[in-house]
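What you see is the complex with one protein chain gone and the rest in place.
We call the chains A and B, going by the order they appear; numbering starts again at 1 in every chain.
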Amino acid sequence: MRRFNWGVLFAILMYVFILTPFVVILYASFSDSALITVPPKGLSLRWYRQILLEGRYIPELITSLEVGAASTLISSVIGILASIALARYNFPGRDVISSILLAPLMVPVVLIGVALLQFYSVTKIGLNLPSMIMAHAVMTAPYVVRTVTSTMKGFNESLEEAAMNLGANWIQAFTQVTLPIMMPGIFSGAMFAFITSFGDSVVSLFLSSPSVVTLPVKVFTDIMWNFEPAIAAISALTSVLAIGGVLAIYAIQGASAFVSKQ
Amino acid sequence: MRRPRFSLSGWISDYYYRYKNTIYVPMVLLAPSILMLAVLFVYPIAVLMIQAFQHAPTDPGKGFTLNNFIKLFGDFYYFNILLRSLLVGLGTTILTLFLGYPLALFLARSKIKKRDLLVVLLVAPLYTSIVVRVYAWMVILGKGGLINNLLTQWGVIQQPLPLMLNMTGVLIGLLHVYYAFMVLSIYSVVLNIDPALEEAAMNLGATRMRTLREVTIPLSMPGILAGSVLVFVLSMGAYVVPAFLGGRKVMMISNLIYTVVIDAFNWPFGAAIATALLIIALLLTYFYSKLLESPVKGGGFGG
Partner (left out) sequence: MPDVELRGVTKMFGKDTVAVDNVNLEVEAGEFISLLGPSGCGKTTTLRMIAGFEEPTTGQIIIKGKDMTRVPPYYRNTGMVFQNYALFPHRTVAENVAFGLKMRGLNREEIKRRVDEALRMVEIPNLADRYPRQLSGGQQQRVALARAIVIQPSVLLLDEPLSALDKKLREQMRGEIKRLQNRIGITTIFVTHDQEEALTLSDRIVIMNKGKVIQVGTPTELYRKPVNTFVADFLGTSNIITGKVQELAAGFVTINTDGGFTIKVVREDNMALKTGQELTVSIRPENMSLTGQPGPGMNSQPGRVRDVFFMGATVRYNILVDNSDQVLTVDEQNVGGSRLYKPGDQVTVYWEPGDCNIIAQ
């Protein structure tokens, strides 16, 4: 007879711990009262109606999507350019430059928040959509640089040379051969960038202004001042989308999109 | 082949090719990112660090001063917060390590078919906002939350247990947020340990426990170290978790910075605290530069 497998039991317990919060907010989001209780006294779609029909949280959602998309675009473009240099060229100071480019990953985000708040105030740039976008680009560019550099290092350069040999100029070879082949890597990098931007509350909290309130900041302040199941509903909505998205990518691309096996 | 009529891509390509083997090409490619980080990261942080040595509004004077740092390390209230952040960081590291190692080992060594799916399920929560995760824990741990409700209903307790707005709440929250980082750091290292080494040890008569202690754990040290530094730095600088699950009683350094800067508008003092946090983080990562090779590709560091 097999021994009782304590490993499986332990793993099950830890997964319950990891996933329960999401089940709980999903459950709580169907509450019919204004007071959030689990288990809820009665079930209703009231809070979803508020969000989907009355547009509660929608402006902030749009702001977050705008900031996420714009900052991801910026960090992807400049991150890809930087990755070409880091992956293909050997020049003095490359390691230093590479660690500077990855540095925003290593300092607590609160520092980026305060430092930029001060910078934007002192320089009179002020707090607005572009300044929020650029802050997020700083925060997310390292993800693109890291994933794309490692993808680019694994890219067989003779493919690009083959394209040029056939008459494609360098830009054509890069966009028609190199980029499409590296797409999975670029996609992961951009996805991490977007998710980081979309989920960020700390930098956004420091840099938020009446005209620029991102969704996590709105949720943050609502938790402080307005603790209603509507928060659960919007949280459940975004989490289901995020986790669903992760599972969908897993189904298409496998686990390698999320975890690197050195 | 005939040169085609002028095209922008051809023009750029010709320049790229002419200077391909010179330092100019990487310089041009790196210019946008270096520029962005210099202006929006290095410079603002440098300015902040300089400001840490200026006089606070509550402490008028001219020229540079160390008063902000003296206040941070000399005033028990502030020093306490700094110390608490370090202790919470340490506590989170220990918790994630002890609860994470067995799971990492299980994932790396078990022969179940859907192992990748389990790994992805572990990572998936990192793709949700920390605010959302902390909110969920408030619903679970609060006075009228899930746990207290159930325990009261079952008659286990009469009074609600204080599960949040204290250290317990903070540690549970941080454990949940940073658990995956630790597990995956260890997992990716254990995965690359040849199982034959463990089999060899057992073949030589070592027990399961002994093999773990003398072969597996020493070989997974790189993962343990990487995960520990990562979790320590991240949890020490946590903001959202202590803000909601700690409350006023368990304020941490990031919350202090926010309060000092936004509420009290004391920039020099806030800058001094931020500088202290930065130096601790940099020292730690300097001594463990492997942090860069974190196996978790995405996941918000913010918190």
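Please note the rule applied: a contact is a pair of C-beta atoms (placed from the backbone, for glycine too) under 8 Å apart; a residue touches a chain by one contact, two chains touch by 3 or more.
Everything numeric in this text was worked out from a predicted model, so none of it was measured.
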Can you list the shown chains that the hidden chain touches?
A, B
Considering the whole complex, which of A:T20, A:T37, A:Q172 or A:S256 touches the chain not shown?
A:Q172
The one residue from B:Y17, B:F79 or B:F265 touching the chain left out of view is B:Y17
Please output the residues of subunit A touching the missing chain, sorted low to high.
156, 158-159, 161-170, 172-173, 177, 180-181
Suppose we count only contacts with the excluded chain; which residues of subunit B make the list?
1, 3-4, 13-14, 17-18, 21
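The rule we apply is simple: only the chains that are shown with their structure count from here on.
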Cα centre of subunit A to Cα centre of subunit B, whole Å, reads 15
Within their complex, subunit A touches subunit B through residues 7-8, 10-11, 14-15, 17-22, 24-25, 28, 35-39, 77-79, 81-82, 84-86, 89, 91, 94, 97, 99-112, 114-119, 122, 134-135, 137-139, 141, 143, 145-147, 167, 169-172, 188, 191-192, 195-196, 198-203, 205-206, 215-216, 219-220, 223, 231-232, 235, 238-239, 242-243, 245-247, 250, 254-255, 257-262
Touching subunit A in the complex: which residues of subunit B?
1, 7, 9-10, 12-14, 16-17, 23, 25-27, 29-30, 32-34, 36-37, 40-45, 47-48, 51, 99, 102-103, 105-107, 110, 116-125, 127-133, 135-140, 144-146, 149, 176, 179-180, 184, 187-189, 191-192, 233-234, 236-237, 239-240, 244, 254, 257-258, 261-262, 267, 270-271, 274, 277-278, 281-282, 285, 289, 291-303
